[in-house]
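Complex shown without one protein chain; remaining protein chains in place.
Let's look at chain A:
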Amino acid sequence: ASVHESLYFNPMMTNGVVHANIFGIKDWVTPYKIAVLYLLYEMSTTKPMALLDRRRLNKLILPLQQGPDLPLEQFLKIVEECCARMANVVKLRLFLIADGELQDMEHFFTILPNAFTDSEAFKTSVVGLFMRQMLLAYNKLSFSQVYKLYKSLQQYCHRSRQPELSAPPGEDMELTSNEDPSADHIDKVELDKVTPHHSELWSDETQGPLSQKQAEYFLARQAYLLKNDENKAMSPAKLQDELNNILKFNPDFAEAHYLSYLNSMRVQDIYISTHSLLHYFDRLILSGGEGKSNGDEGYGRSLRYAVLNLATLHCRFGHYQQADLALQEAIRIAQEANDHVCLQHCLSWLYTLEQMKGSDSVVLTEDSVKIAAHFCLPYLASLGIQSLVQQGAKQGMLANRLLDGLRGTDIMHWKQSLSELVEISLAQTTSIWRMYGKSTMALQQAQLLLNMNSLEPVNFSVQQNNTEAFAVALCHLAELHAEQGLYAVVSDIMRHLKQQFPPHTQHAKLWMLCDLKIQFEKAMNDGKYHMAEPLVTAISALNSTEGLYRKAQLMKALNQTSEASKILQHLQQRCEKSKNIEMTIRVMLASAELHWDSSGFATALPLLLQALALSRQHNLQNLASETVLHLAFTQLMLGIPEQALVLVQDVLESVLAHGALIDKGRALLLAARCQMALAGTTTEENRLSAMELAVHTLDEAAVYFSRLDCKERMRDVYYLQARLLHTLGNFSQRNKCAMLFRLLDQELPLSGMTVVNRL
């Protein structure tokens, strides 16, 4: 009395190893297949047929052949869409058989080969092969099997004819009907769905076994979707159900285990994913186990890749030590077997692991690229180059060398149609340009990626691949638009991101962080610090370094200087350890600002100079101009406005070209203040014109600030303008500015920050 009745004994087992397809037959005759055969037979024998009908039917053949078994009603409906007459004929014929005798079915199979003579259905065509395969399978059936097939065909037809009768209402419905209770349910649900290629069609099809081919097709399709467009794939729970179903009917179907591994990776379930992965390889080892024991092919090879996959699994879950151990093991056995390709894969994972751990892996990566090129593994080689470029960019390598490297690999990608790598490369270029502070270039690259047509040969109606590259590009796009104050566009992009990468998917964190950052910046600009506070917590959850930085900023804005400085110091240490240059510079700038608050302008100088040197060294133009502005402000405060103005004018061009709206406004405001300060020192006759110039500059700054709706800064601008106009004697204008100032001042809460010590 064992519970495990479902496990049947496999008679095809020899020597303990199951050869699932000992006869090479992958498909078996089912009632649905007979219906398809009828359709094909009718199509090939009916000579005169409208061209349009024929084309539509032809387009239908492949999906019908590859898809799962459909209920007759649905099948007929699909055919009817293409050619009503054909559907009728098929229906009639089928019912004729069902109502007749077994002999009728046998007759059909005897006349089926007639379709090959004088028609388009060649014996070697897809259709011909399918028909012959079915014939072969039919001829192999034993007496009782044929009878069973006929019985099930009768049932199949009968069920579709009376869908309502077999489902009486009430609680006993499920009990009284002999069929699967869900079968009728499927009928009803799927009546309105027409094309068999929709993924939804699979989703309700939880009952009934798939044939080997159908299962393979199903797995391939789901795996493809998981990789490229997770949203279109089944939901994790449903997919798991489906996989369990497949495995129940065919426990030797190893690929299903692998898909189950991928599926559980989606939901970050380490137990099931480890289990499925190991199970898959246990099964795989068997199938490849014939003959060659440890050679390049088969058994030994799958062992190596099994360990390697285990390593990647641990990598993905962030178990670096485990991953390291597994990787070492993979390397060891690959070395023993002299498998260079596997070693190469190991090496590329090794440097990835090192990178994830935060240590320097340039040397390893370089080695990997060289060897990969030597063994003609373009994919690994360019992955290595891309990784090198990323590291190089972080370490301040020359920009032209980086971009040259990327372009070199790009040519190869296009040649070999490695669309995935093309996408990564474009996303990477976007990021690099963004890092360098060239927003226009970044924008262009992002658009290039988003407008690119996918190169994938088989494209299951996927318009745009949902890979990480796309998420990155879209995030950059959102941030770039936010910088320009186009918040409506930003929210559109965010909506799209949310739709494409729902929160449970693996790349969702990217847009979450990006969204939070944008919201934080906006709240800070608007002076709504209470709103910024929860955002800081949320950011910290996604990225602790970023969270700390934002927290320091918030503290600074709230005048909690000592806390802010403590956090900044801590952050500085952390960044230096992790060699995060961008953040280091930002932290330096923030610390300098803190120094200003305590009027330590002179003490801020060395920090700023250091920041400037760093940002120049790493080609971070955006940060460099920011630093220069900070320097200029410090000089202004130290009483050397001439120098300050020179500095501002130096960077003004690049800020106006690439900077964010707020930066543009701030730069102009600073310039105006320098001009004001200078006007005070010049002679009488120049003073007026200098002041007018300052007013004009302020006007420009006001344009940027008003676009951002940054009221605090507007207030400052109006204040300065009013003062200037007063001196100029332009009273009507002055009164207007003063009034505007007054309005804003009333509206805004009192802030401790005065116009004096703020950039």
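Convention: a residue touches a chain if its C-beta (ideal position, glycine included) is under 8 Å from a C-beta of that chain, and two chains touch if they have at least 3 such contacts; residues count from 1.
Just so it is clear, contacts and distances are computed from a predicted model.
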item	value
Missing subunit (named according to UniProt) among the choices "Trafficking protein particle complex subunit 8", "Cyclosome subunit 8", "Dolichol-phosphate mannosyltransferase subunit 3" or "tRNA (guanine-N(7)-)-methyltransferase non-catalytic subunit"	"Cyclosome subunit 8"
Touching residue (missing chain; options A:Arg283, A:His476 or A:His595)	A:Arg283
Of A:His107, A:Arg332, A:Arg407 or A:Lys528, the one touching the omitted chain in the full complex	A:Arg332
Candidates A:Ala115, A:Leu303 or A:Val536 - the one touching the absent chain	A:Leu303
Touching residue (missing chain; options A:Leu149, A:Met265, A:Leu353 or A:Leu406)	A:Leu149
Residues of chain A in contact with the chain not shown	1-9, 13, 15-18, 20, 25, 27-30, 141-142, 144-145, 148-149, 152, 172, 175-176, 178, 208-212, 215, 248-251, 274, 278-279, 282-283, 285-286, 289, 299, 303, 306-307, 310, 322, 325-326, 328-329, 332-333, 336
